[in-house]
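Following this message is one structure expressed as structure tokens.
A single protein chain has been omitted from the complex, and every remaining protein chain is retained in its original position.
The letters A, B and C name the chains in turn, as written, and every chain counts its residues from 1.
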Amino acid sequence: MSANTTLEPVTNPRAPLFRRLPVISHFNKSVGLQRFMLVVGLALTGIFLITALAAPLLAPYGFAQLSDADGSFPTQQAPGGKHLLGTTVGGYDVLSRVIWGTQTALLVIIVAVVLSIFAGVILGLVSGYIGGWLDRILVVVADAIYAFPSLLVAIVMAIVISGGQSSLFGGIMAAAISITVVFIPQYFRVIRAETIRLKAEPFVESAKVVGASNIRIMTRHIYRNATRTLPLIFTLNASEAIQTLAALGFLGFGIEPSSAAEWGFDLNKALADTTSGIWWTGLFPGLAIVWTVLGLTLVGESINDLNDPRLRGRKRSGRKDDGGPSAAQAAIELEVRAQ
Amino acid sequence: ACTGPSGGGGGGTASGGSGGGAITFGTTDKVVTLDPAGSYDAGSFLVMNQVYPFLMNSKPGSAEVSPDIAESASFTAPTEFTVKLKPNLKFANGHALTASDVKFSYDRVLKINDPNGPASLLSNLKSVDAKDDTTVVFNLKAGNDQVFPSVLGTNTGPIIDEEVFPADKVMSDEDIVAAKPFAGPYTIDSYKKNELVSLKANADYSGLLGKPANDSAVIKYYADSNNLKLDVQGGNIDVAGRSLTATDAADLDKDSKVKVYKGPGGELRYIVFNFDTMPFGAKTPEANPAKALAVRQAMADIVDRQAISDQVYKGTYVPAYSVVPDGLPGASQPMKDLYGDGSGKPSLDKAKKALSDAGVTGPVNIKLQYNPDHYGKSSGDEYAMVKEQLEKSGLFTVDLQSTEWVTYSKARTADAYPVYQLGWFPDYSDADNYLTPFFIPGNFLKNHYENPTVTDLVQKQLTTPDKTERQKLIGDVQTAVAKDLSTLPLLQGSQLLVAGKDVKGVEKTLDPSFKTRLGVLSK
Amino acid sequence: MTTLIDAPPSDADALLPPKKKQSGGGLGQYILVRFLLIFPTILILVTLVFFLMRITGDPITAAMGGRLPPEQLQERIHSAGYDRPLLVQYFEYLGQLVTGNFGTTLSDNRKVTEMLTTYGSATLELAVNALIVALLVGIPLGLVAASRRDHLPDAVLRILAILFYATPVFFAGMLLKLVFSVWLGWLPVAGRAGTRTELSLTALEAPTGIYWLDALRSGNMAAFSDVISHAVLPAVALGFLTAGVFLRLVRTNVIGTLGKDYVEAGRSRGVSEFRLVTKHAYKPALIPIITVMGLQIAVLLGGAVLTETTFEWKGLGFQLANYLTARDFVAVQGIVVLLAVIVAVTNFIVDIIAALIDPRVRY
């Protein structure tokens, strides 16, 4: 009689908190190639995060700085000397803008993902649990938005929102909210699907039989179990947020250079440079995008694989046949008799 | 009025006319519509100027308008502008082109009054009379309108076939092309909107622009000026027009396969001051006209136009020291003398003095707005530089913000922006086009600037037939507004055309009329 | 943008009759309901876009805001009817839609239907090209990765897949253009065809708008090779993005089915590993793969905006960006409706195909 394979608990709830944290618990579970991918992803992401937090220290100049005590920066200067990665057509220091860009990217990720998690989780929980017409309508709406090219939704939203001004805050909010709109359906779908699955789980039903109220069931029983996949979605969506932000910037719906440094925008401006032999203005922002997305995606993918028992690799039993429990039959006999 | 047989010259690729092979012209300006009643933009005009006849047009090399398919055109009374057509004019479809078509063309623009159309240019036109087959009289509301002849050479001006166009609605491009109502230097051979237009020289045209030097021309449309640049470099197109970025232009300058031609440009980029809301403006708590003026003056003293031109635009835009771009009859450069060091360079001392004289202490906070998507990709860099210059003086702190165009153009007239960027492409090549729309009450800036003297001067120059006198008046207006600083002109665009080495005649179309005539190109 | 997350099965399934129905007539009804679901989807998108676009402003301000005094602007807006109550405009628009009248674009005065066919065929061509690249690259590599799971080829392929995905289309496009067009000069920079080819194709009677098809029909081989050489870079830039997703999708699903009892059963009968991967595991995996591939059409179209912009490929995505800037809501709505229809119909077809592959649905 083989037990039903229910989703195995991702973490042992009693292990020390530290080891239970999403990424750390995943790290402990990983082996071999998967650990390699996770580690590379964590390293890339970590460098990104550190750069973002320490941008004021790391960046030689401000993101919109055009001159220093020695006078105006030269424009389109090749990498080297005072400007390690060169300068742009407007005279910005490329290195500084790449570094400050991490901050913009991080802010947008955080705002976008936090907003969409909130909205998506609440909607998903309620819709999945209550069901009925509300659910159907939300599903059709979410599916419609989900099925529609998300970048286009983001563009439309960016226009609607950037009706405000492109101050740093305004610009980031515009980008973040437009990304949020795109993500809500994703969170909604995932959480709703989980909720529906969990709703039929015996432990939820057992709460129902003892007369727990809907709110209590949603908050105490479903919520925590339904949100287990969130770290995964978080990382994957974070990388998508970067791409969407960059795409918006590239298409000219992003954040202006005087408000913040934004890679997609810089890349857009660099198009003309690249074909004129000025490769440094476009290459570095582009690589920064690839770097960040690669890091986040690697982390997300690894978490995904590690969460999925089917996909999780396991180390081979190293010892071929050492000591092992080759204890004698008699020992068993004892054990058996003792029962 | 139309007698000619219908359905004349069909397709056929037989080459006629003079000149050599086809010329390919690449541009990023898009066509709104080929129907003159429905468009008011450079892209549409580029095609219209090749295929439609005009009463007045400007000859290659000159900005002055003179009769195109007309024999003569002049004021026969202060409010009567009479045009006499050349005899036996014909459209490419065989229909005769008569005074009745002319009347039809102008009536139609006014009647349709399309939201995208040019009807507003004809605000001084009361009615049009076709006296006989070749005589047309334009009845004006205000007399002696010196710019009216110029207006006839703008988007409103194409003469169209009344047998083809519906009188009350805009016609689709495909239908227009199919009906061949063309009588300009070219006719349209094949048409793929905003992708490819192929033109064929029109043997029947005998107007001002002359016979094309090539027998056919192709206009190819690009969205990204970078691709345009790469294609002209690669020889896929012969000439690339307008909107090349500074980097592109600088790079092309170095390329031996192509030649960059630069001509005077009509585009003006300037900063607008809202007299109500700018620092010390009339509606601010510390309203003080003198201080406000001092702030404007100090800014004018400080901005380093040459630096912006060099750094951001690599010389594709040049400094502008007047509200009328250099090169137009009557243009002067009053701001060169009035502000800065007197030679166009900035002067910090002068700025300090201006402020302290007016009793302004401490750095003035300027809320500066620009628009990132309407005036080219470099606006951001341009204004970053303005901010940098202002702040470096220590006299200003700048809060620089940008807003997307539609909101921007609404908000600016709603007093939302105290100090902001705008740009201007002229409707026609006349200094007045830089004055009337800006400095008389009810102007489109809506910046609450009013100076009766300026208003008087502007109206006076408009009706002064004598050229020298008029130019002097125009100079006076420029000086007067330069003193008031309703706007602070920064840069003036130049026209850029890039052509393969083998292309001839490019420089002929680079004149202050800002019109591209494909007919002068050949190879 | 793409999503690498395994899409949960479409929620719309909740509204459908159970797929795995044993009784007769199930498929017919399934198809019908699935088909009917297209309409609310489109209605929702149209509604959303309609109201969103109105919030963003009107085309007249967009075009004339820098030229006309506010009074004149207002007068023009009024005469165009854009200042009427939104609901009135909305129902008017819906009424037009129902009668198949999509209107005329505001910013360049073209019949929306004509505009849609012109640019739609360009986008279709790009999407098909990219899809071919993606399938050719993604599926075999995905199978390799799945069968060599956790070994070196798998590692390399997975990182490659993520790299494909992590590189924004426009960055990839820029690099491709730089290398193959500017430096090597092998392939054209942008556009769908050279000027001469384009002219000859335009002259063609009843062109399909799919250039390589037209070129083939015209029998002009020079034109054909010109068209193909133009198509390569965009197809690769967009195709590889999707190929990364396909690779991963195939890998995950095939690994899933490889762990199923029936594969084990096949193995226990002595079936070779190659056949186990390519037949026993691949075909059942195909059902979810196809479903998610269907969702990828949205990604492809989204990516097309960027690809088209980068390569000056005059298709819907390219136009959409333009029309959005011009606040040409008639055009934007037209394109959105078309894209929504494409996405909905593709997903519909994909669901039907998936249902047909799955023999359980047939009875």
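In this text, contacts are C-beta pairs under 8 Å (C-beta built on N, C-alpha and C of every residue); 3 or more make two chains touch, one makes a residue touch a chain.
Convention: contacts and distances are computed from a predicted model.
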item: From "Na+-dependent bicarbonate transporter superfamily protein", "Hydrogenase formation protein HypD", "Peptide/nickel transport system ATP-binding protein" or "Cytochrome (Ubi)quinol oxidase subunit III", the hidden chain's UniProt protein name; value: "Peptide/nickel transport system ATP-binding protein"
item: Neighbouring shown chains of the undisplayed chain, as defined at the top; value: A, C
item: Which residue of A:Gly81, A:Gly132 or A:Gly211 touches the chain not shown here; value: A:Gly211
item: Residue in contact with the excluded chain [from C:Ser79, C:Ser225 or C:Ser272]; value: C:Ser272
item: Interface with the undisplayed chain - residues on chain C; value: 15-18, 20-23, 29, 33, 150, 260-273, 275, 279-280, 283-284, 286-287, 357-360, 362-363
item: Where the missing chain touches chain A, by residue; value: 1-4, 6, 9, 12-14, 29, 201-213, 216, 220-221, 224-225, 312, 314-321, 324-327, 329, 332-333, 335-337, 339
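Criterion: only the chains that are shown with their structure count from here on.
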item: Pairwise touch network: line, ring, star, complete, or other; value: complete
item: Chain nearest the overall C-alpha centroid of the shown protein atoms; value: C
item: Mean-CA-position distance for chain C and chain A (Å); value: 24
item: Residues of chain C engaged with two or more neighbouring chains; value: 56-57, 182, 309, 325
item: Residue list for chain A, restricted to those that touch at least two other chains; value: 159, 163, 252, 268, 271, 275
item: Touching residues (chain side chain C, partner chain A) in the complex; value: 1-5, 7-12, 14-15, 37, 40-42, 44-45, 48-49, 52-53, 55-57, 149-150, 154-155, 158-159, 162-163, 165-168, 170-171, 174-175, 177-178, 182, 248, 252, 255-256, 259, 295, 298-299, 301-306, 309, 317, 320-321, 324-325, 332, 336, 339-340, 343-344, 347
item: Touch list for chain C against partner chain B, complex; value: 56-72, 76-77, 79-80, 104, 106-111, 114, 118, 181-182, 185, 188-191, 194-195, 198-199, 202-203, 309-310, 312, 314, 318, 322, 325, 327
item: Chain A to chain C touching residues, read off their complex; value: 32-34, 36-37, 135-136, 139-152, 155-157, 159-160, 163, 182, 186, 189-190, 192-193, 196, 232-233, 236, 239-240, 243-244, 246-247, 250-252, 264, 267-268, 271, 274-275, 279, 282, 286, 289-290, 293-294, 297-298, 300-301, 304, 310-311, 313
